[in-house]
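Before I ask anything, here is the structure I am working with.
Of the protein chains in this complex, all but one are displayed in their positions.
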Amino acid sequence: MRDIHAEPPSGARSPLRSVGLSGIRKPLVVDRGDRAHTLAVTFRVSVDLPASRKGSDLSRDAEVLAEVVDATALRPVGSLESACSAIARELLARHPYAREADVEASAEYFVRRGVSPDRQSFEDYTLLARARAERGAGGGAVSVHRTVGAEAVGMTACPCAMETCREALAAEYPALRDPALAGLPMITHNQRNRTRVLVDLPDGHELEVDRLIRAIEEAQSSPTFAILKRGDEGRVVLDAHRRPKFVEDVVRDLLQSLPAHFPSLPDATAVDTSTVSEESIHKYNVEASHRTTFAELRRPPAP
Amino acid sequence: MRDIHAEPPSGARSPLRSVGLSGIRKPLVVDRGDRAHTLAVTFRVSVDLPASRKGSDLSRDAEVLAEVVDATALRPVGSLESACSAIARELLARHPYAREADVEASAEYFVRRGVSPDRQSFEDYTLLARARAERGAGGGAVSVHRTVGAEAVGMTACPCAMETCREALAAEYPALRDPALAGLPMITHNQRNRTRVLVDLPDGHELEVDRLIRAIEEAQSSPTFAILKRGDEGRVVLDAHRRPKFVEDVVRDLLQSLPAHFPSLPDATAVDTSTVSEESIHKYNVEASHRTTFAELRRPPAP
Amino acid sequence: MRDIHAEPPSGARSPLRSVGLSGIRKPLVVDRGDRAHTLAVTFRVSVDLPASRKGSDLSRDAEVLAEVVDATALRPVGSLESACSAIARELLARHPYAREADVEASAEYFVRRGVSPDRQSFEDYTLLARARAERGAGGGAVSVHRTVGAEAVGMTACPCAMETCREALAAEYPALRDPALAGLPMITHNQRNRTRVLVDLPDGHELEVDRLIRAIEEAQSSPTFAILKRGDEGRVVLDAHRRPKFVEDVVRDLLQSLPAHFPSLPDATAVDTSTVSEESIHKYNVEASHRTTFAELRRPPAP
Partner (left out) sequence: MRDIHAEPPSGARSPLRSVGLSGIRKPLVVDRGDRAHTLAVTFRVSVDLPASRKGSDLSRDAEVLAEVVDATALRPVGSLESACSAIARELLARHPYAREADVEASAEYFVRRGVSPDRQSFEDYTLLARARAERGAGGGAVSVHRTVGAEAVGMTACPCAMETCREALAAEYPALRDPALAGLPMITHNQRNRTRVLVDLPDGHELEVDRLIRAIEEAQSSPTFAILKRGDEGRVVLDAHRRPKFVEDVVRDLLQSLPAHFPSLPDATAVDTSTVSEESIHKYNVEASHRTTFAELRRPPAP
């Protein structure tokens, strides 16, 4: 059969940065210590293409995905990022003309959580991973750059509207100025907040993604829960109003907490954070993001 | 050319309830009195198909849409629902084998709104319309059933968590029991709320959709706005906390308000309402819906 | 603590058809014979509400979901619809003021498939289920109405454009009129097609959902596959062009095949089918749908 892909391009010639598949869904079995999780993963995989070839052998991408995923049914992988890493290496092996392979994955992740031991339920989070394999110059060894991340939905309460309401209500209810009421949490707008963090893992280092999720939830005004009886609801609302946060605060507090959560990660570790609050008082969202390194985060603040 | 559509079905024969197009986008010019609005409309159009024909002449659906839409560039239509009505009639004319034609439309609608005259900005709403044309028995006249609707995003504040927080805070701050603080709005969770209402218009009746939007916003704890300076934010938060609402309250209050908003609509008018609160303390949504008639809504409450 | 939900409505009084949760995600373990599948399910659950109560006890909805889902980790359920059925019954038990409970579920479902034994891979489908529980009049027994469904993505090739192209090409290439070329499949537009079917299960009857998926794929021009080597691709394209189908054909052929696939289902069984072709030659979709009964489908065609 004629191999059209291996022929030279019929028209314009140009190398291409990336050719691959997207939106391909696969069930991946991951061993998270406590239990095997079957993650329904959305993959995006690609390799580069030299100017001399008309097409990339895309059926190999689907084969590699199938093989790695199938193997996990019998032998679960340790993490989503290690699966991405194995896929990226294998893509380079099967596309001998490519110099780079890129794998991105996202998956829903259920964790049992609750406000108290008798209010446990599965809460859903998102796991994120990426692996980029590069062929060494002159036939050298393949190097793989891994990124691990997570997204959690929680709650933010606005510190600014809280102060505005405090002043407005104090004008209407002078009794609010009673010193015995100092520190009383005041009304404000609060809303669903989605925060994600992605850590570029240096070679030889790993990261516990459950801890990443905890770091996100601690940086929000409050985590949120599926099961809340009347008293629990009050406690979550109170907690959130005692920790009012702008999106700016969520990003800063999350970043600042990472070195303590992951003390063994080296200074060169890069981290990307972004947060979105689905404002209750607006029809649009409010966002903040930052990219920095563990070295920056470990630097003592200027006096 | 062979007309495959007009041939009998090659395999199984069955009449079909509905065959048509969906996800087709068109710019429709609507004259709203104040100004001509160009609505970017998503249409779904269909007709039924008798057992004797293999296919529906779908290119006629696209032609009818193009003609009606093109005509509005020169002569704007009065409303989205009147455009749907014209399209539904014309579909029946061009599909002589069909007995029914169905047209559904939704469009984003920008209205200048604001907390005060100097804080005006475009707020976005959704217009909804449907028209179903039926051929009369024995070649009788075509009758058209029209539905008009709207969706607005606003805010709800939870009345239950407010009372729970009031009790919890009163235990911690006994000074809150000061009678001078009676009626003080307390903290609770609040969130983005989407509410829609669809009214089946009886023959010969019209409905002002801006009034429908107002009715929705009055039924929520508060409307929301693009531009809110610090003081405005406080006022919107205060207003919402003074009108705490369950999703149940939003649906009931909206329904109850309709006869006063539209006194000329007859008792037989049917109405469908649904509301979704994107709960700030949960990762899931809370919903309520109801379908009733103006006759029911006008009935005095049981003692 | 004050129970706001149990109080009478503060404003308008009206019974409500439906109050509940939507967009809640849970991992449900289903035993499909071959193996236990962990389905990531999106649930929507609701009950009705009498005019006398201000609110529905929504935390009970989340509790019921958590309990049923948790139990499946140890003891998998037989099907998504039986889980829905159990949830609907339990909702009525925990909402004594409600007369009806409604549960809707959809879940991604991975099945190993392939063009040949050595090209197997997981293909993704959608499972659909619904259960509606009604309290009997006068405290009578609860009855549950179950619906089971599935959606599959496949391919359709247009029979009309095929004939138009045949005529156009025959004019350009008279050699095409060679009788030795009779039946040669000709070029046409082909595209992704999503088809779903929902069956209302009569009491005491079950339905194998894998068979429903097979029925859908047989009604499309061809199923589609993740792994296709060069020769396989040609065969799938050829198969699809030998079975060109309008959306009308997909719906009719699928419906017609159901009585043979499910001979034990009684005449009263109702079935809903819809199909969407994401047309390659248009920016919009083409759709068809029908609702009928097994009695109709078993009726011999009129002569």
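List of remarks:
By written order: A, B and C. Residues from 1 in each chain.
What we mean here is this: a contact is a pair of C-beta atoms (placed from the backbone, for glycine too) under 8 Å apart; a residue touches a chain by one contact, two chains touch by 3 or more.
It should be emphasised that the depicted structure is a prediction, and the values quoted were computed from it without experimental measurement.
Interface note: of A:101, A:155, A:169 or A:255, the residue touching the hidden chain in the full complex is A:255. Looking at C:6, C:168, C:260 or C:295, the residue that reaches the missing chain in the full complex is C:168.
Across C:22, C:224 or C:293, the single residue that touches the chain missing here is C:224. Summarising the interface, chain C meets the missing chain with residues 123-124, 153, 155, 158, 160-161, 164-165, 167-169, 173-176, 178, 180-181, 184-192, 222, 224-226, 228, 230-231, 233-238, 240-241, 278-284. For chain A, the residues touching the absent chain in the complete assembly are 1-2, 4-5, 9-25, 44, 46, 49, 54-56, 58, 62, 159-160, 163-164, 167, 246-249, 251-253, 255-257, 276, 282-292, 296-297, 301.
Although one chain is not shown, part of chain B still touches it, namely residues 1, 3, 24-27, 37-38, 40, 59, 62-63, 65-66, 69-70, 108, 110, 120-122, 124, 226-231, 233.
In the analysis below, only the chains that are shown with their structure count from here on.
When every chain is reduced to the mean of its CA atoms, the largest separation from chain A belongs to B. A straight line joining the Cα centres of chain B and chain C is 27 Å long.
Multi-chain contact residues of chain A (touching two or more other chains): 124, 226, 228, 230-231, 233.
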